[in-house]
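Here the complex is missing one protein chain, while the rest keep their positions.
So that you can tell them apart, the chains are marked A, B and C in the order they are listed, and the count of residues begins at 1 in each.
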Amino acid sequence: MNFDHSSKVQDLMAKLSTFMDTEIYPIEEHYHNLVASSTDRWQTPQLMEALKDKAKAQGLWNLFLPKEYLPHGAGLTNLEYAPLCELMGTVMFSSEVFNCSAPDTGNMEVIAKYGTQAQKDKWLLPLLNGEIRSAFAMTEPEVASSDATNIETSIENKGDHYQINGRKWYTSGAMNNNCKILIVMGKTDPSAARHEQQSQILVPLNTPGVTVVRPMAAMGYLDEPIGHAEVLFENVKVPKENLVLGEGRGFEVAQGRLGPGRIHHCMRLIGCAQRALDMTCERVENRIAFGQPLSKQQSVRESIAQMYCKIEQARLLTLKAADNMDNYGNKVAKNIIAAIKIVAPKMACEVIDEAIQIHGALGTSQDTILSATLAYARTIRLADGPDQVHMMQLGKNLVLGRNKKL
Amino acid sequence: MNFDHSSKVQDLMAKLSTFMDTEIYPIEEHYHNLVASSTDRWQTPQLMEALKDKAKAQGLWNLFLPKEYLPHGAGLTNLEYAPLCELMGTVMFSSEVFNCSAPDTGNMEVIAKYGTQAQKDKWLLPLLNGEIRSAFAMTEPEVASSDATNIETSIENKGDHYQINGRKWYTSGAMNNNCKILIVMGKTDPSAARHEQQSQILVPLNTPGVTVVRPMAAMGYLDEPIGHAEVLFENVKVPKENLVLGEGRGFEVAQGRLGPGRIHHCMRLIGCAQRALDMTCERVENRIAFGQPLSKQQSVRESIAQMYCKIEQARLLTLKAADNMDNYGNKVAKNIIAAIKIVAPKMACEVIDEAIQIHGALGTSQDTILSATLAYARTIRLADGPDQVHMMQLGKNLVLGRNKKL
Amino acid sequence: MNFDHSSKVQDLMAKLSTFMDTEIYPIEEHYHNLVASSTDRWQTPQLMEALKDKAKAQGLWNLFLPKEYLPHGAGLTNLEYAPLCELMGTVMFSSEVFNCSAPDTGNMEVIAKYGTQAQKDKWLLPLLNGEIRSAFAMTEPEVASSDATNIETSIENKGDHYQINGRKWYTSGAMNNNCKILIVMGKTDPSAARHEQQSQILVPLNTPGVTVVRPMAAMGYLDEPIGHAEVLFENVKVPKENLVLGEGRGFEVAQGRLGPGRIHHCMRLIGCAQRALDMTCERVENRIAFGQPLSKQQSVRESIAQMYCKIEQARLLTLKAADNMDNYGNKVAKNIIAAIKIVAPKMACEVIDEAIQIHGALGTSQDTILSATLAYARTIRLADGPDQVHMMQLGKNLVLGRNKKL
Partner (left out) sequence: MNFDHSSKVQDLMAKLSTFMDTEIYPIEEHYHNLVASSTDRWQTPQLMEALKDKAKAQGLWNLFLPKEYLPHGAGLTNLEYAPLCELMGTVMFSSEVFNCSAPDTGNMEVIAKYGTQAQKDKWLLPLLNGEIRSAFAMTEPEVASSDATNIETSIENKGDHYQINGRKWYTSGAMNNNCKILIVMGKTDPSAARHEQQSQILVPLNTPGVTVVRPMAAMGYLDEPIGHAEVLFENVKVPKENLVLGEGRGFEVAQGRLGPGRIHHCMRLIGCAQRALDMTCERVENRIAFGQPLSKQQSVRESIAQMYCKIEQARLLTLKAADNMDNYGNKVAKNIIAAIKIVAPKMACEVIDEAIQIHGALGTSQDTILSATLAYARTIRLADGPDQVHMMQLGKNLVLGRNKKL
């Protein structure tokens, strides 16, 4: 475990930090206002394209993509990406600026890793260029998707094509006007062994039979202009070559995306929590109640100390997980990936909630990002597996002595 | 402490329960959809008027108003009102059906208690009849309003009228099209003793110089069609007879409203939490994961047991507070009023949050009331005094041995 | 639910309170010193007999025994006994003064309820007179006794007698020199239905084959002079007439004792917690750090406020449980009995732990009762069923809608 950064990463950190300071924070409020006042809430503000161009020009692009996929991406390890991802996490929309936003990152990794050349040409390249966006349709309203074997959408092999029927929701990204492609998980063979029933398949959003039913709220937020869609699939026909990797290999593909996906969320949430702490430290110096600044209250000092302790611990655990993933692979590192997925979202919820309490009414308002980031953190306690599923796996593995030495 | 209900209250409970079952729950989803799809988000759906008429016809009207104000209201004690208020709390909009919704209840009490006959004729009667709505403008963005002595809006005595200047926010209710009157708190004499600087005054919303600037979000929710407004007062002139009780008596008036206001929020939040528990008990029976209903998981049973324990304790504490208020007055009961204000909102946050976790994605969605009620509970940890202020007062009083025997 | 006390109970409360003030608190430290310096740590100090005589003379005797057993006992309901039991709970050894200490109370109830006349004459009368003490041998080291069906001690029917073999531990009271009789739980028929295998039997401690192996520590405390024994039973022969109620009825007998036993522990623990709060309120006024009394620190005020809120809620829940037991019986009230057993010990642990923190080094010392009462509270989270078993039952019942209306 060596958490020191190479000079390459230090350079990227400095560049990204400068970019955030000069290009992002100054327009943050303006951006949110643009979205809120837009006539089409699913249209990304034009502003975004200019920001993306600037980021690309500075080499701050596809930073998430590991070295296997060079020359695409920055070729960073998870450990190297961590401080960058955390920094992007401090502003809700900034990951997109650097083409590092979920769920596209996961989708790009999947296609890069498991896709055919044709799939790559058609979908990966525009995604890597930030020309289109994508979504991943997995969770279903009718079944407990925390147990992914429950997923019921059918992907029937009809000889020359697949036919898809089912209902998905919380398909994040699918509301956005620029979303063109879905990766859909469903059953190709309900009679196969439990973990071989599912497959993943590429479905262009404009395929006949695909209906974006409505935007789903996440703790009161529609998360415009990205959104989370309910999507209905009615006799949707897609060519056979759209299947990813092979029939029955849906779980294998899912495993490949979930490790990085989870740790990226954790990194971003650490950024959210750190910003909440920074805002709080500033606020308490300037807010007077009962004759003195809040910062002189022992209870406020205790809150701030606790926030720091929680953030710092979660950050270190995330770095260790990143390091283990880099050195031993996602499978061997699964215990500590589970651990950060349990720890970081809950930590972020607690830290941001405390920041809101100290901010008072302002903290609950649209004038800070606190309540929106709390909503984000809260949903991540469920997305990509609820806390309980990760605790189940981790607890079980620990008792069995699996992966003990890491 | 006798928590048994009289037959009169048992009758009201039965009638209200039937009303909820037949008139409210069946249209709950429809009502929320009407609001969400309305072209004017600050217009209460027409449906509400019909519901109010039915409630009035059944004597389920102004249930909150204590017996001093008979023949208006039901003449109930706080203890008697508790189970009714809790039941109304299970549906976000139902208090209004029975003319029992904040902040109108507090405003009606204030005018009934401290108002002149002219003030009553002009504002109290239409409020009691449910013809108009009202708001209370206290919290300000620029100062820590948790310490009410900080409030800076000026109410200048100009001889024949008062002139008001200041900025308020989170003026709940002021967004609604039917809101006609504000009670405004501000300083008539900044040079007076600390607790004699403030006064309260009646300000019709259509007075020149009053601008409703924007709706404030509360944890991502605008709470349409009621809303929380930012309101700007620029050289607003109101007649001298609009002053409530007298110059410098703003704190006295505020005390009168806050005891009941706080306990009503607690009662409603207990209703929210109880409904979250009931929904959870039903959900876990029918949701299958890892081969069995969630209800068979020991961790789920532990969660449900904890939810029950928390709710039941907060309910009993609230009943005791109600009983003490009834028997000893709000001033003597201030310790236990502080206690429920500390306990009930936090309890509701915890219980509803746990219900959301068990509900999975559905719990974060707009398809249940869970996330909206969590937002409500969360804001009440700040509204009417943040937890910390109540803990400060309660802790101080306990050390000094004040009100020890209750 | 009427928690008002009758004048009879108010009289008892006043008498008991005076007795505590004049006879118990003044000698509390002396009593603990006597025990600590005694050459025989299992000998109750002589002082106790004089206190018992005084208590008996004042009618403060066998207060726990309900009216079915009049003229023995005070004939109080659970609700009436609650404030008395709480008050006794404030001093570790004071329950014995009033012949109200566990496990004798449970043993007396069992013999009074299920015993033959001969059993009553021989064991109940001397127990009711406070002449001897007793113990209940249930928990075993070798099996998870939280699931009582696991208990393995054998009670073999040998025609004219029963023969007992097994090992028990945490047999509370059995270390004391004055302990004369054990009630032992064990299997008379391992082949019977799960809940009909166990029986309970009276075993005089001096029966050949009974060995008190050693005192068991409870969180570092041996709880002299009462103690918790490991007891070995090797071919112990007892007459057939010593069986309680009948073969296979051990669970039925256990149910009879556990309801009252659990609520008594909860009442005592509320007394412990209340005393911890009272001590804390006094301490923080007089302890100076960083230039002011601790009582001026906002964090200390918050701690004290939280302690009050927790105690008061647990007390009310316990009163409701007592009331439900009185009015509906222990079986119908089982949900709320489970609830208080989950809530009160944990509450006491939290409150006393916080009191220790505020007391500093003194709080961890032998100079206050705080650390000893924390140890007591901690063990009750396991004794009479660990929290988890009660949560399992309560969670299950709530989902099934059982006992919902109480």
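The criterion applied here is as follows: a residue touches a chain if its C-beta (ideal position, glycine included) is under 8 Å from a C-beta of that chain, and two chains touch if they have at least 3 such contacts.
What you are looking at is a predicted structure, and each value in this text was computed from that prediction instead of being measured.
Participant: Pick from C:26, C:329, C:360 or C:401: which residue touches the chain that isn't shown?
Facilitator: Checking the options C:26, C:329, C:360 or C:401, the one contacting the hidden chain is C:360.
Participant: Just name the one of C:145, C:242 or C:280 that touches the chain not displayed here.
Facilitator: Checking each option in C:145, C:242 or C:280, the one touching the absent chain turns out to be C:145.
Participant: Of A:127, A:217 or A:342, which one is in contact with the hidden chain?
Facilitator: Of the candidates A:127, A:217 or A:342, A:342 is in touch with the missing chain.
Participant: Of A:53, A:68 or A:312, which one is in contact with the hidden chain?
Facilitator: A:312
Participant: Touching the hidden chain in the full complex, which residues of chain B are there? Just list them.
Facilitator: 297-300, 302
Participant: Write the list of chain A residues that the hidden chain touches.
Facilitator: So the residues of chain A touching the missing chain come out as 1-4, 277, 281, 284-285, 295, 298, 300-306, 308-309, 312-314, 316-317, 319-320, 335-336, 338-339, 342-343, 388, 390-392, 394-396, 398-399, 401.
Participant: Residue by residue, what part of chain C touches the chain that was omitted?
Facilitator: Given the touch definition above, chain C has residues 139, 141, 143-147, 150, 169-170, 216-221, 287-290, 294, 299, 353, 356-357, 360-366, 371-372, 374-375, 378-379, 381-383, 386-388, 392 touching the missing chain.
Here is the rule we use: only the chains that are shown with their structure count from here on.
Participant: From the mean C-alpha coordinate of chain A to that of chain C, what's the distance rounded to whole Å?
Facilitator: That pair's centroid distance is 52 Å.
Participant: Using the average of all C-alpha atoms in each chain as its centre, how far is it in Å between chain B and chain C?
Facilitator: Centres of chain B and chain C (C-alpha means) sit 43 Å apart.
Participant: Return the residues of chain A touching two or more other chains; collapse runs of consecutive numbers into ranges.
Facilitator: Chain A, residues with two or more chain partners: 299.
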